[in-house]
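Missing here: one protein chain of the complex. Every other protein chain is in place.
Let's look at subunit A:
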């Protein structure tokens, strides 16, 4: 993607808008096609890495009462006797047919194991993501608007705090302070067990459980992003059209939020897109600290159980999601800045 110099079609008559749409569609199609070899490569790499973990599933589920023949049967039932390339092709062709295999640990189909866990992760990921963006917009705008004043210093200090705090540490400390010591919030899980609530109270109970993991996951990214937004906002505020706006008497708040923020957000989109992988990783850690029954926790458990099919599917799914989110970021980038050209 390249930034185009001011061209004649910048304002875009109807015809040229059509041209942009076609270009965008071609660009998206090409990016999707590029993603396919990338995914194949990732899956091969992951497959090899996971099978290279010392102590395969047969060793993990080994039972002292099992004789050699029984162990061989166990291996055979896991499909571990074929050479690795054959195993990969079997797995990949099953995958393409929509068959993700069965979990070695529980015997359930991987699709149903993941289907149980997936919504929880999406909920945590999206809520933290949205919270993070909101806070970033507020904090970044405030500290740019009050550059060099007390508000700016306070926000900068908070940002340094957030950037320097490892997610798991913040999670543990908050868990111990707000749940164990103060008893304000539930320590872990998604719902209080052993009670039946009315639907409204059940929702409230669930949100109380969501609050801490969501905030913990959002803090690190908010801190980093608000610094970026502050810098780009300060750049925008110094530009001529802002002075014009002020001279015309646009109210300061409206000027900042409607005119400046929209342009200041553009460079941030790239940073946010780069961080998607990190948020997914951070979600895994947050889930593990707060016993949030999502994919991240499933991943760590499955890694310890050498549950190959679950691990592979979870990794591939996360890679697909990161790629999709990156594509969305690209599209958003062009919506926000019509000067972007697809090439």
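By our rule, contacts are C-beta pairs under 8 Å (C-beta built on N, C-alpha and C of every residue); 3 or more make two chains touch, one makes a residue touch a chain; residues count from 1.
Please note the rule applied: contacts and distances are computed from a predicted model.
When the unshown chain is looked up in UniProt, the name that turns up among "Spermidine/putrescine transport system ATP-binding protein", "Cysteine desulfurase", "Peptide ABC transporter permease" or "Acyl carrier protein" is "Peptide ABC transporter permease".
Touch with the chain that is not drawn comes from one residue among A:32, A:53, A:72 or A:115, which is A:53. Of A:255, A:272 or A:311, it is A:311 that touches the chain left out of the display. Across A:76, A:169, A:203 or A:257, the residue that sits in touch with the chain not pictured is A:169.
Contact with the chain not shown here comes from a single listed residue; of A:120, A:214, A:256 or A:285, that residue is A:285. Interface with the hidden chain, as seen from subunit A, comprises residues 38, 41-42, 46, 49-50, 52-54, 160-161, 163-169, 172-173, 176, 180, 274, 276-278, 280-282, 284-285, 288, 296, 299-300, 303, 311, 315, 318-319, 322-323, 326.
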